[in-house]
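These notes are about the structure you will find just below.
A protein chain is absent from this complex, but the other protein chains hold their places.
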Amino acid sequence: MPRERSGASSTSSSTTTAALLALLLVALVVVSVFFFAKKTWWFPPAITAFGHEVDAQFMRTLVIVGVVFVLSQLALAYAVFRFRDRGQRATHNEGNQTMEVLWTLATIVLFVGLGVMARNAWAEVHFRPAAPDAIQIEVTGQQFAWNFRYSGADGKFGRLNPKLVNASGGNPLGLDPADPDSKDDLVVPVMAVPVNREVELLVRSQDVTHSFFVRELRLKQDAVPGMIIRVHFTATEPGSYEIPCAELCGLGHYRMHSTLTVMSDADYQKWLKEQAAANAP
Amino acid sequence: MNSMSDSAILDEIEIIDSGKGSGVPPRDGGDDDSGNSGRRSPFSSRRYFTGISLGLVAIVMFFMALTSAYIVRKGLGGDWRPVRLPSLLWVNTVVLLASSLTIEVARRRAAARLESFRRWWALTTVLGVAFLVGQVIAWRQLVLAGFYLKSNPANSFFYMLTASHGVHLAGGIIALLYVGFRVWERARITRDAAAELASIYWHFMDGLWVFLLILLNLGR
Partner (left out) sequence: MVTHDSEGAHAHAAPTGFIRKYIFSLDHKVIGIQYWLLALFSVFVGMFLSVMMRIHLVWPNAHIPFVENNQLTPEQYLALLTMHGSIMVFMVLTTAPQSGFGNYILPIQIGAADMAFPVLNMLSFWTTFLSLVVMISAFFVTGGAPISGWTAYPPLSALDAIAGPGQGAGQTLWVIGVAIFCGASLMGALNFITTIIDLRAKGMSLMRMPLTCWAWFVTAILGLLAFGVLLAACLLLLLDRTAGTSFFIPGGLVVSDKIIDHKGGSPLLWQHLFWFFGHPEVYIAILPGMGVASHILSTFSRKPVFGYRAMVHAICAIGFLGFCVWGHHMFVSGMSPYSAFAFSLLTMSIGVPSAIKTFNWLGTIWNGKIQFTCSMLFALGFVSLFVSGGVTGLFLAQPSIDLFFHDTYFVVGHFHLIMGVAAIFGIFAATYFWFPKMFGRHLNEGAGKLHFWLTFVGVYAIFLPTHWLGMVGHPRRYADLSGATFLYPLIPVQKFISIAAFITIGSQFIFLFNFLWSVKKGMKATDNPWHATTLEWSIPSPPPHDNFGGHIPVVYHGPYEFSVPGYADDYVPQHLAPEHVAKNKS
């Protein structure tokens, strides 16, 4: 049987390596915790009740995840330094049934519990449909622009006909003029909504998959061709918010972009009138 | 090496291995050919049976994916216009079921009655080819009746599923030819083991066809 010392590590180089690795792990913990605690890079403030709930759930998760992360990395750092090869003999230990059961149960409670706690926020937007009096806006993604359709005074969306689609000719959605419902439909490339009113979006796509994303709403919804997907929100803070496309849709994906403006109800009514006037033939 | 007595060593082992069975020589190994199964040659052909079973699992997953796509797509409704299945398909089905019988007859003669095996095996191969030819004719009939691949999702699925089955069955025919023509004297497995492997695959293809036929019929 070979008797020479295994490996190449002598005690002194072992200490240097152990110390360096342990230090790097500690540095990793310090840097991560610092930037998350300082919120150097953070989401913009939420402008919906749902958004605040998501943020609260995020913070709960962050605390749990943070504790797991910090303890695991520090335990690794400690073990790496403490149990480096100094010529000792390792303790023979094949495991511990009690500990296995304990940490299995603990992680089940922690992780699945976290998942159950996340239910409320999710249920808010997805299990409950929008109120009947919510403002309906149809959101259409196409390479590489967003179009927003307001149903106008009649509250009805007119018929669309793919054959009539002509983006450069001013009919990007293919609105059928033969349908009386389409007369007062308003199609605009930017979106405005009144503050504190529930808005229901009917998200669709004309060509490939896009994704409607407003960071401040904490809301993202793929626009899947062939489907009309409903989501709803109530914005509580007036302001202007960006709408980037969040699903790869082709070479212009990065520049598919629009704006959501949340305004007072009076401003909103004024905006609708202005847009209708500007769109009139 | 040391001079301790055997019993001392065994005691030591008991302590060290805390009942994990270490130190107790061979119990659960891999290929254990000491068994008495008649079909096994000195070189274990067990791996081929394991291999073919796993291959069938993979084929099942492939067709399950297509089946779920079929069910989902059909559920979307609207433009689903069922294919009028040509009656020739029933003839083909009978031919394929018959081939399962003949391969079973052949397999039982592979070890002892070589001439008889060869005849039944050849008959199975002919029936398999006949099934494929029948399938192609059924396609021609559908095309002539105006059911094109792209004109309707039901058509697309019909052609795609029957073609996928046909390709797998063609693989089976190659296996039949291989078993029929190979010289087995110098092979590592016996002819009857090979015949059994081929027949497992063949029966499976038979069953798969019946499943697809039921699926396509429910799609009407």
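Order as written gives the chain letters A and B; numbering starts at 1 within each chain.
We take it that a contact is a pair of C-beta atoms (placed from the backbone, for glycine too) under 8 Å apart; a residue touches a chain by one contact, two chains touch by 3 or more.
Nothing here was measured: the structure is a model prediction, and the numbers come from that model.
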item: For chain A, the residues touching the chain missing from this view; value: 1-3, 6-9, 13-14, 17-18, 20-21, 24-25, 28, 31-32, 35, 40-44, 50, 53-54, 57-58, 61-62, 64-65, 68-69, 72-73, 75-76, 79-80, 83-86, 88-96, 99-100, 103-104, 107-108, 111-112, 114-116, 118-119, 121-123, 125-127, 142-143, 162-163, 165-168, 174, 206-209, 211, 213, 215, 218-222, 224-227, 229, 242, 244-257
item: Residues of chain B (touch criterion as defined above) contacting the omitted chain; value: 1-2, 4, 6, 9-10, 12-13, 15-17, 20-34, 42-44, 46-47, 50-51, 54-55, 57-66, 68-69, 72-73, 76, 78-80, 149-150, 153, 156, 160, 164, 188
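FYI, only the chains that are shown with their structure count from here on.
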item: Distance from chain B to chain A - Cα centre to Cα centre, in angstrom; value: 46
